[in-house]
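One structure is given here, and the rest of the page talks about it.
A single protein chain has been omitted from the complex, and every remaining protein chain is retained in its original position.
Presenting chain A:
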Amino acid sequence: MTTARDAAATVVDPEIRVVTIDDLGILRSVEEDPGTGRVVVTITPTYTGCPAMDVIRADIRRAVVAAGHPDVEVRTVHSPAWSTDWITDAGRAKLAAAGIAPPAPVRRDGVVPLTLAVRCPRCGSPETEQLSRFGSTACKALWRCRACCEPFDHVKAL
């Protein structure tokens, strides 16, 4: 039988379908009560207003139930606050492969540094520029590569 954790970890982000909620650090913990079999999945939103959260909760429930754990509760926590530093190396590689530039590391005091070296996920050039500080989802900004001229999404360091 698939463990509840493995099942929950397969849920993909509904807005960036190349990565899972585990890759993004949205999945915080999965605990199964050995006596009752009750599963408690804890998640945290990337942004407070992220509209994907309801779909993510439903997808987790469906995946965990399908893996043979019918009693599932999904809890949402806000502390500690999500950081792009929680995106795993595998997640970063998947984002880059899908043409989305992964975020730079965040300074420990929580201040997001101005990063001048966002590399183009298509050609790898550091000659890139920001087109818009906000992008197709709350967690991304829109950039453009000056070398290959392709526009691309960039996950904002948070």
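The rule is simple: contacts are C-beta pairs under 8 Å (C-beta built on N, C-alpha and C of every residue); 3 or more make two chains touch, one makes a residue touch a chain; residues count from 1.
We take it that contacts and distances are computed from a predicted model.
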Listed names "proton-translocating NAD(P)(+) transhydrogenase", "Phenylacetate-CoA oxygenase subunit PaaI", "ABC transporter" or "Molybdopterin-dependent oxidoreductase", with the criterion being the UniProt name of the chain not displayed: "Phenylacetate-CoA oxygenase subunit PaaI"
Candidate in contact with the missing chain, chosen from A:Ala81, A:Ala97, A:Cys123 or A:Cys149: A:Ala81
Residue touching the undisplayed chain, where the options are A:Ala4, A:Cys50, A:Val118 or A:Val155: A:Cys50
Missing-chain contacts mapped onto chain A: 45, 47-51, 77-82, 110-112, 131-136, 138, 142, 156, 158
